[in-house]
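Every protein chain of the complex appears in place save one, which is left out.
Note that the chains take the letters A, B and C in the order they are written out, and that residue 1 is the start of every chain.
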Amino acid sequence: MRALRKTGPGPGAELVEIPVPMPGPNEVLVRVQAASICGTDLHIYEWNAWAARRIGDGRLPYTFGHEVAGRVVAVGDEVDHPLPGAFVAAETHLFCGHCGLCRTGKPHICQDMKILGVDVDGAFADYLVLPAHNAWVVDPRIPVDIASTMEPFGNAVHTVFPPGTDPEVATSVVAVLGCGPIGLFAIGVCRAAGARTVIAVEPNEFRLSLAKAMGADQLIDPSREDPVAAVLAATDGLGADVVLEMSGVPAVIEQGTRMLQHGGRLSLLGLPAGPVSLDLTDHVIFKEARIFGVTGRELFRSWQQTTTLLATGMVDVRPTITGQYPLERFEEAFDAVGSGRSAKVIFSIGNDE
Amino acid sequence: MRALRKTGPGPGAELVEIPVPMPGPNEVLVRVQAASICGTDLHIYEWNAWAARRIGDGRLPYTFGHEVAGRVVAVGDEVDHPLPGAFVAAETHLFCGHCGLCRTGKPHICQDMKILGVDVDGAFADYLVLPAHNAWVVDPRIPVDIASTMEPFGNAVHTVFPPGTDPEVATSVVAVLGCGPIGLFAIGVCRAAGARTVIAVEPNEFRLSLAKAMGADQLIDPSREDPVAAVLAATDGLGADVVLEMSGVPAVIEQGTRMLQHGGRLSLLGLPAGPVSLDLTDHVIFKEARIFGVTGRELFRSWQQTTTLLATGMVDVRPTITGQYPLERFEEAFDAVGSGRSAKVIFSIGNDE
Amino acid sequence: MRALRKTGPGPGAELVEIPVPMPGPNEVLVRVQAASICGTDLHIYEWNAWAARRIGDGRLPYTFGHEVAGRVVAVGDEVDHPLPGAFVAAETHLFCGHCGLCRTGKPHICQDMKILGVDVDGAFADYLVLPAHNAWVVDPRIPVDIASTMEPFGNAVHTVFPPGTDPEVATSVVAVLGCGPIGLFAIGVCRAAGARTVIAVEPNEFRLSLAKAMGADQLIDPSREDPVAAVLAATDGLGADVVLEMSGVPAVIEQGTRMLQHGGRLSLLGLPAGPVSLDLTDHVIFKEARIFGVTGRELFRSWQQTTTLLATGMVDVRPTITGQYPLERFEEAFDAVGSGRSAKVIFSIGNDE
Partner (left out) sequence: MRALRKTGPGPGAELVEIPVPMPGPNEVLVRVQAASICGTDLHIYEWNAWAARRIGDGRLPYTFGHEVAGRVVAVGDEVDHPLPGAFVAAETHLFCGHCGLCRTGKPHICQDMKILGVDVDGAFADYLVLPAHNAWVVDPRIPVDIASTMEPFGNAVHTVFPPGTDPEVATSVVAVLGCGPIGLFAIGVCRAAGARTVIAVEPNEFRLSLAKAMGADQLIDPSREDPVAAVLAATDGLGADVVLEMSGVPAVIEQGTRMLQHGGRLSLLGLPAGPVSLDLTDHVIFKEARIFGVTGRELFRSWQQTTTLLATGMVDVRPTITGQYPLERFEEAFDAVGSGRSAKVIFSIGNDE
């Protein structure tokens, strides 16, 4: 089968032929139909400092990619869910199942997590092996190409709806900082969940136009106006009830605390590369703000919610899909992802024969 | 009446005679019996940079002090709760009652808060005027001198029991960073609430011995061992479920994130003087940690809980009371507070005649 | 001034002239502009068994009515919010402000509650006296006549969004049992908050058509089909995540438990006149269902949420307003309310001169 692989420690990747993998007793084999490109994949493709450190030479060569949907074509001996023929999307967090967090309903923060396409062979290939438990059967109302975006969409859902949220999004003012694909998805989710006002903050004009398309009420270009002042102006000086940080930029995270209402919530999904300096006294402690780290998806509550939002049409992610490529044109696809004039880019890999 | 006042911008205070204040229509006049000294009072006494900036010359002269209990001796025309004769402690956050937060059950994070003894005349005096709503009738099982500590005890209670807590303290491993009076109170509260293990971190040997007296299971002197390593060692490498940050020291806050279990909670009560640099990616986002700013007390849930804990004897705060002084010996009292060999120091001011 | 009063123990009411009341020090005087009719008012008008017992002869004569909006024309000496000129709607639960529940952020379940128009003179009159704290300043985007429905709309909001809700309404299947005005409002709120499917159950065909207009996805006439079977059929046999009981009919409440999903929530707002018999073992305990009693509105979170939903147009309540009458035509108005071909009926009483 074809597989897009990192074959050496450096930029780029190679499309090579390798054997189709065999599923273990509790695994399924998936014929990949669509796989979308995450920012993480771009880091791996470019082999930046993070990728060199996180993955390392020892794993090479390996197949990357993790946002994926396809049809189950074979299952291990112990698998009775899902069965061959099921069309599934992949939960990419490969939790151990045995640690204290896995045992208490929080496998998404497993103490011993492995990541598909990072720690084990991934999705940019004709076939993929997955633990059966990580295969989510896709609602038939969700199109094949959209299905590969359920994984990052689930990130947005988990950011918007953490367990035990106060304040909740319904009737709240929400600021979304950073309008990459997950930020864009989050705008749609907040809109569907009855946010009062959704304010999008993003310096890239193209992405800001997508934020508009996804339902943002107010667009702020931080290269033109101070986003903290703009959010305060939009809220009678009070600040946003909920801030969803999707950029990972330290200065933006810091702005997130300053635009927050007393008692507000700042959810952090974007990953800063270095330390972040915050004024905790004035903007967290006296405000009694809550900062929530967010990673992955709640298993599988986020998938259920994602299914509802996408299958019913409450959120339409089509505006965020800015390119579809066959696997052979991977260089073009990664160029698009890195160009700043794209959001979600998808590989169309196979289909039902 | 006597009042301990800041009469000029600089260190020290003066005990002077001033007229007894008159309560307004919705206020009460309290004969002060006990008033305890907060770290904030020491800052004001010493007139450090924070005090000079926060209070400023314009307010001088004024009476400071805010942790206080006494008997209601007169009430305004519109007051029917409490009535003269009631023994009360003061909630020191003077909320506006009209802003969105006051109107929605969160007056402790009022948008327009004033603080007793900071923004208006305070408690180190024979008499005190309070909004009737801020006077909490003290359970008769709580002794007079202890009653003045209900306010800081309520801080500890609010830190331990935020609304919607997950993880909760019962059966959890809790680390308390900094064992000033509120940290010491928090140790007692966690013990009473069924914490599995309470780990106290404090460099001052005297305070560490008080932590032991309040029920800490494990004492860590960070000048002798790395507190992060020690907490991890005590938890099979997992980290604490709950960290209560009471020191306000930036480096300690940062350690708080590093000793936190996946899915853990870090509550911040101590006030750092400057920016705090955090590794959010590894210790907040990937851990899906929750950071809660904490200020004041929930009005008045924290007071109800405080009452229960102190009146039933579930927590005994006597070990934390390291000195009692008449108002005349204020210099001695402040020296004690600043000495490092004290915890809670109380002025015994008046009593029922 | 004119006032619609119960003057004797029996059906009917009299429109009489009485003096304009005087506000006390912490009260406001409101020039009534619109007052809508609640089911409770119909009970009082008809003087049914509940009214005879709850109100009793001793209170007569008195003015009834409580859903009301109007302009503040005078305020007591101690009032600085709101000021004369403000257009306000009335929170009708007159909480004591002093009991444990009032003191801990739950005044809507005050231990010593009085109800406007039941325990004290009410709203079907030219002028009304209210505690200043019970006057909610209306967002100018909400029209005058709609403003008087904010109080029952707030009931719907509080039913849909209880604190600490799990499951939440966003992405859930919700069944609304009974489509009187509050049920109809709840349908609109659920729709705005991102419910997956809203199922309305109501035997009255006219009201079922209003349910459709408010956004219900599925309409069930329980006189034609078994509502439990219908909800199960609509949910692959699983049941609804959330059931909002608005009818107060014992058999319907019991059906509510039977149509509930494992882990589901049944919120009870409708008031049954007698005991209700439930199969707790199979439909509450084994399902681990949660039953929430609901009364009034959260003060004033529900009012904030109501404001957002009505002022932004997220919910349009116009379809539910089926009649507007001057006070003189009160008999016609009450006939309409009792007719089964109405939802919300409003008295247009005064306006700005």
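Following the convention adopted for this analysis, a residue touches a chain if its C-beta (ideal position, glycine included) is under 8 Å from a C-beta of that chain, and two chains touch if they have at least 3 such contacts.
Bear in mind that the values here come from a model prediction, so they are computed numbers and not experimental data.
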Contact with the hidden chain (one of B:Pro163, B:Pro275, B:Pro319 or B:Gly338): B:Pro163
Candidate in contact with the missing chain, chosen from B:Val88, B:Leu309, B:Leu327 or B:Ala343: B:Leu309
Missing-chain contacts mapped onto subunit A: 25-26, 77-78, 80-81, 97-98, 100, 103-106, 133, 164, 298-301, 303-304
Missing-chain contacts mapped onto subunit C: 100-101, 106, 108-111, 163-164, 166, 238, 248, 253, 262-263, 268-269, 271-273, 275-281, 284-295
Residues from subunit B at the interface with the omitted partner, ascending: 161, 163-164, 166, 168-171, 192-194, 196, 304-305, 308-309, 312, 314
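One rule holds in what follows: only the chains that are shown with their structure count from here on.
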Chain centre separation (subunit A, subunit B; CA means) in Å: 42
Per-residue overlap in subunit A, given as positions that touch at least 2 other chains: 163-164, 166
